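I have a structure I would like to understand better, so I am pasting it below and will then ask my questions one at a time.
Every protein chain but one is kept in place in this view of the complex.
Right, chain A next:
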Amino acid sequence: MVCCLQSVIVLFVALRKARKQQQLISKRLLREDTQNGEGKAGMEIPTDPLSEQEVLQLLRDTQKGTEERKKSLSCLRQALQHKETQQKFVRLEGSMRVLIGLFTSSLADVQMEAAHCLHELSHSSDPAVAEACLPATSYLLTYLSGHSIEFTELCLYTLGNLVVESEAVRKQLLPQGIISALASCIQSPHEAVLEGLGYVLSQLLQAKEASIEIIPLVLDSALPQHMLQLVCSNLELGMGVAVEFAWCLHYVVCSCVNNALLISQGIMSTLVLLLLELASMVSKAVADGLELLICPVLRCLSNLLAEEMEGCNMQVQDERLLVALFTFMQYFLNHHLFIVQECLWLLNNLTADEPFFCSAMLTLDLIPALLQLLPCSRMVALLVLTVLCNIAEKGCAYCQQLHQKAVLSSLISILTLSDAEVAGQCLELLHLLFLHWPEAAADFFTQAGLQALEQHQHHPELQERVRALMNLATQPTAASPCSLVSSAAVPSSLP
């Protein structure tokens, strides 16, 4: 796709709008390079869509003798790349019946061409065209238990495109046994088949009715165990399979239907180990597109932690996880900011309750790296400040170390530049620091922190908190009970 910058921006605005309205429909297209076709002489991609007469003629030609039929089907397949031709085709009486008849032929190459035609139709952006493929679904499912890799793959992607199209399609596929068919098919050893299967499953799992109609069925089947295996598979050779199943797991986890089941199957440790491995791949700069796999895995862990289930915390307590997160954030900072955001979300969930990770942040000296992220974006700044609040809230030993890491100067800059929400989070952090480690307050005011505060003193959302902090400037530095106790117990150098 050749785009100028303007059209890229327009595209993103449109996509963001679609996502906000939950109307982001993604379809996959498998289309062979015409050069690779076998003996398809004279097959040029038509520049114009066909007329209704031409479509009708092609349809008739597919009913003739074997050689003619194959050529006509190839032509039809090419022609069906155009939306208008697709629409004309499905409107012709009997056309789908003929196509499905060819699709179920025992002549392999006829069947394959017909399958490609169906696939083009399934990919249509016109819902009426995709829905015209409905009568083929029982056959698509039947063929999933076949052994031809390419054909099975094609059937899977066609199904996936249909699944995402409408609830009507899914309402038919579920009673037709799609879940059982997928549960059988997932035992295939072939990567291409597994990737296609992951795609179909991911489309099913993100349906709006999924948490009620689909996810319970999936969790009841053998699928979850396979998913957990496949999400770590084949990372060096080609991550396509792992990517699909990672997104599948994300859709299941964020629906919160039965995360206890997944936890009992070891999802936490599987995903933590996976992240560690991905971090080592990132640092060796092996493999492109890692963010596509990292993203859903981060989300799963974050949402699972948010469930606050028994024993979950213990399963993630591995310092290397922190190192992995910072490796990702540094690596993707310039090109995929969303990874930074989602890493920080996980970091929040790791540091909110358990002091383990708060301590580790300090002992591994990760605070400077965290502070460096503050200027990236508003959302990132909010998340960074929240994580710092999590650490500060743990008490004076933590605040003392934060103070030592020169948190204050970053806070003063950010306070000066920011909007109300970010400023508000700053104020919360300052409060916690001053509460547990009053020396920080004194230091703050000597660094001209007062002027930074004054900026916001009239803002309705902020003024109360600003005034509370400003009052500290006039009070003498009282030694809080905490600092008297802690100065003996806390090692001021890193172990």
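The rule is simple: a residue touches a chain if its C-beta (ideal position, glycine included) is under 8 Å from a C-beta of that chain, and two chains touch if they have at least 3 such contacts; residues count from 1.
One rule holds for everything that comes next: contacts and distances are computed from a predicted model.
A.B. asks: Have a look at "Gem-associated protein 6", "Zinc finger protein 511", "Sorting nexin-30" or "Trafficking protein particle complex subunit" and point out the UniProt protein name belonging to the hidden chain.
C.D. replies: "Zinc finger protein 511"
A.B. asks: Which of A:Thr142, A:Gln330 or A:Gln457 touches the chain that is not shown?
C.D. replies: That would be A:Thr142, which touches the missing chain.
A.B. asks: Touch as defined at the start, partner being the missing chain; which of A:Ala108, A:Val286, A:Ala420 or A:Ala473 qualifies?
C.D. replies: Of the candidates A:Ala108, A:Val286, A:Ala420 or A:Ala473, A:Ala108 is in touch with the missing chain.
A.B. asks: Where the complex has a chain not shown, which of A:Thr158, A:Ser359 or A:Ser418 is the residue touching it?
C.D. replies: Within the whole complex, the residue contacting the unshown chain is A:Ser359.
A.B. asks: Touching the hidden chain in the full complex, which residues of chain A are there? Just list them.
C.D. replies: So the residues of chain A touching the missing chain come out as 1, 12, 15-16, 19-20, 22, 24, 26-33, 36, 38, 63, 65-66, 101-102, 104-112, 135, 138-139, 142-143, 145-151, 153-154, 172, 175-177, 179-181, 183-184, 189-193, 195, 199, 206, 237-240, 243, 247, 251, 254-256, 287-289, 291-293, 295-296, 299, 302-303, 305-308, 336-339, 341-342, 345, 348-349, 351-353, 355-356, 358-359, 362, 379, 389-390, 393-398, 401, 425, 427-429, 431-432, 435, 464-465, 468, 482, 486, 489-490.
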